[in-house]
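My questions will all concern the structure given below.
For this view, one protein chain was removed and the others were kept in their places.
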């Protein structure tokens, strides 16, 4: 049993409250807003190819987000979520991992998946729910997942992945894998009971999990000050007896380094680490949302200026690792690629009707086969009412 | 939106972890183990009559616990839970409240209910599930509740009362009552998701709730070091931006003062406070448990010596407020009372069969009345099989 | 009378309840200033202040727990679960706490003032986590009332009754109809009784039973059947717990046939309970097996939503099957 040993109690003269702000947590930052390494800060070592991989993933995601928000407006897809403002937090953290570490995301972290090499076609197939979608058209757009990329399929119910990430990492440890699990979640999701359960279990059961909180100030319309009291989520890590890092989420270099160090610790000591990245959700929550109902343009503009891609770009420019005109060409090419991929994906057939009962169980049980057969018979009676499936029934 | 303002970020030179023990929390203590006020500590003001009410409630609970554990062994009741070792934490905290504040307990806090004047008969009627039980014989022994005593009926599912205590207190605030809600729970229950939900909601919604954690080192067989990492629950309060006090749970005077101060704060500022009382579950978890399977006699004896009743008694003796031989007489009388109350309560009839369908809804709906009628008809066919109820059917 | 859609009817009910009784408190994720992601709580914070209409942290178990406490204190909490798919973290607080609060305390305490509102159901391309119909789970829980309106008029009248009912009520709103269903709704307060089904159309050959958005589906099927000379009695159940056995059983005794339809998966859906009860009470009158036209036993799909849903054609086919049995 471990608890404060009363024998060694430091008696306090008054029942003085421990104040709610007893714990001051600073923020790790490397680059200033112009992309220069802040004076007195040790510049983390970042290989050129990793830096470019981060940067090009940032570009990719920017282009993808812009095009897909437009595609949603045009009614080509039903739903989209962008990560504007959080590209550094998401992509540079993925870069701090080994590519075979498991990533369990919330939903706004397609940047991490892109970093892992999920292809443009794969993104499109998911968003268009076509028969090439790895997820077989079962979930709304942006619910990606890929065994190959070690990226767990997104699940809409918030925070459920947090205790799962503890369990997943426990399995990695049990098997002696040199791997950890990184779990993304928003500061809103951190209010769920599953957050508490998962953090505490990871700490007690010593799982190599990196809990990565994207604190972007909002959960849909709910501002952070209606979500928790205090300055963020980091202080909770200390409450769980967990090593914790707060990092400037607009600073890719700092995020990269923080995650790298966290991974090293998690894997070497089989211990979880909490990282809180301070960022801002510059765009709407999703294409179903309109933030003008709950926040001012002024506020948005203030944060927009902190552009994390620009900051990292400036750093790379100073390093002499990129050339802007080449990058512009690259972006133009990307835009075309995305457009073409949209056109291609929307032409691919929807999944076969048989998929309706697959994967509920490993093998469809009898009653499901009967239900499917019944359905097929019905569709054959009314082919015009079920045009997409009727035409393909044998 | 409130979050660390990046404009004023204190850049940290390395992604240095905030260490899991960044927050040191001391323990408030007034009396030393011999009942003397510790040098340099300001002696809290405790009225004599309140002191005696605390002390006599301690005696009552000691006698009750001892007798009822025995009664359970004799098979007279099915189940019992004692609070040996935690009398000061429980009773002195109730004393720090106003008698009309709501108490929402876990299950081991019958001392607080006794302090509020729940009668010996009321205790017995509940434990014997007889027809005088306020709870109408619906719950296992020790699940007390009393509107008159402002003591919410105990519910077995752990931690559910924590968010409820936030909501209850919010209602008190809304109605402008000069009252707060005190919510007891164990360090084990503090691992439930409901703990997190309730603490955070209370902090954000500013409810006058005192969260009182009895950290007694065990949750059934699970020791505190398998429950959380670190030295206790108090540090979590800081994570919720909540004022927090850690107190020596063996020291009635310190517990009283801490709760009094917490109540003052909660009511004046409409803010929750977390109190963690460090104690030890000296007895078995319940009469169904045998701790020899998971802890040593040595460990138990070490803590047994910290006897909180003895410590408070010594203090009262030094004050000249009690006389031991009188108190011994009182205890003898108490033992007789309890024995008699047992005998009386076990003779009282069980609740009427009609109670089976009462209180499911405010008024029994038709289908329940039919089910009851059907049951009565059945019992009349087999009176010998349902002897307790059959004899009383009209 | 005014033309209102279902959302406006809900909003009007909340507005009237809050004006009527200071103890009515409305909260949930994004219900405050923003008025909820569907805008059911629009303008309530403006009108009644942040103390009585507010955002909560993002925790359904916390919301339900908080609501239980507030109701126990004597208030009338109206808590929103943003989607019925997300009610499950609150399951313990609802099933073990709300439902058993009065019973376990011998009526020393109760949460009669509690109402939990939540948009439910499919037909909006929401896939498996924005389409569920979890009402069946709650019907297995004595102590709860479960209410589901099918149109704006009912929505307002039933919600007002639910809020002031003496027992905790789970109130599911068919989100597919939020804007699609429009009708005449009195602007003032009125209440519709809980526990009563509504016979929408009288008929002779078969009884069709549904609730919520599914009611219009069976009505459409009834029309198809009528066109072919079959006469359907159409019943809107309105309350699922307790439910109006008399009205349904009487109707089946008259028609000799019953079809129940819901979106939730077939197995152990509330249609099972209705079939089990009706076959018991109308056994000698049944001329065909009771038919259930329901969702398949799979999670709610995305691309095959149209095929999955128990639409009017499936209901129509089942009517014919029953009549030809």
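Which chain is which? They are A, B and C, in the order written, and residues in each are numbered from 1.
In this section, a contact is a pair of C-beta atoms (placed from the backbone, for glycine too) under 8 Å apart; a residue touches a chain by one contact, two chains touch by 3 or more.
Computed from a predicted structure; not experimentally measured.
Partners of the chain left out, restricted to shown chains and counted across the full complex, are A, B, C.
Set against the missing chain, the residues B:65, B:87 or B:192 yield one that touches it, B:192. Only one of C:147, C:272 or C:313 touches the chain withheld from this view, namely C:272.
Touching the omitted chain from chain A are residues 102, 104, 133-136, 138-139, 143, 145-147, 152-153, 155, 157, 160-172, 174-175, 181, 193-194, 196-198, 200-201, 204-205, 358-363, 365-367.
Residue-level contact of chain B with the missing chain is found at 78, 129, 137-140, 143, 155-158, 188-189, 191-194, 219-222, 226-228, 288-289, 293-294, 350-351, 353, 355-357, 360, 367-368, 371-372, 375, 378-379, 381-382, 385-386, 388-389. Residues 61, 85, 88-89, 91-92, 95-96, 99-100, 103-104, 128-129, 136-137, 139-140, 142-143, 241, 264-265, 267-273, 275-277, 279-281, 283, 286, 288-292, 297-299, 325 are the ones on chain C that touch the missing chain.
The rule we apply is simple: only the chains that are shown with their structure count from here on.
Chain centres computed from CA atoms place A at the largest separation from chain B.
Distance from the chain A centre to the chain C centre is 35 Å, each centre being the mean of its Cα atoms. Measuring from the averaged C-alpha position of chain B to that of chain C gives a distance of 39 Å. Multi-chain contact residues of chain B (touching two or more other chains): 193-194, 196-197, 200, 204. Residues of chain C found to touch two or more other chains are 54, 56-57, 59, 61-62, 89.
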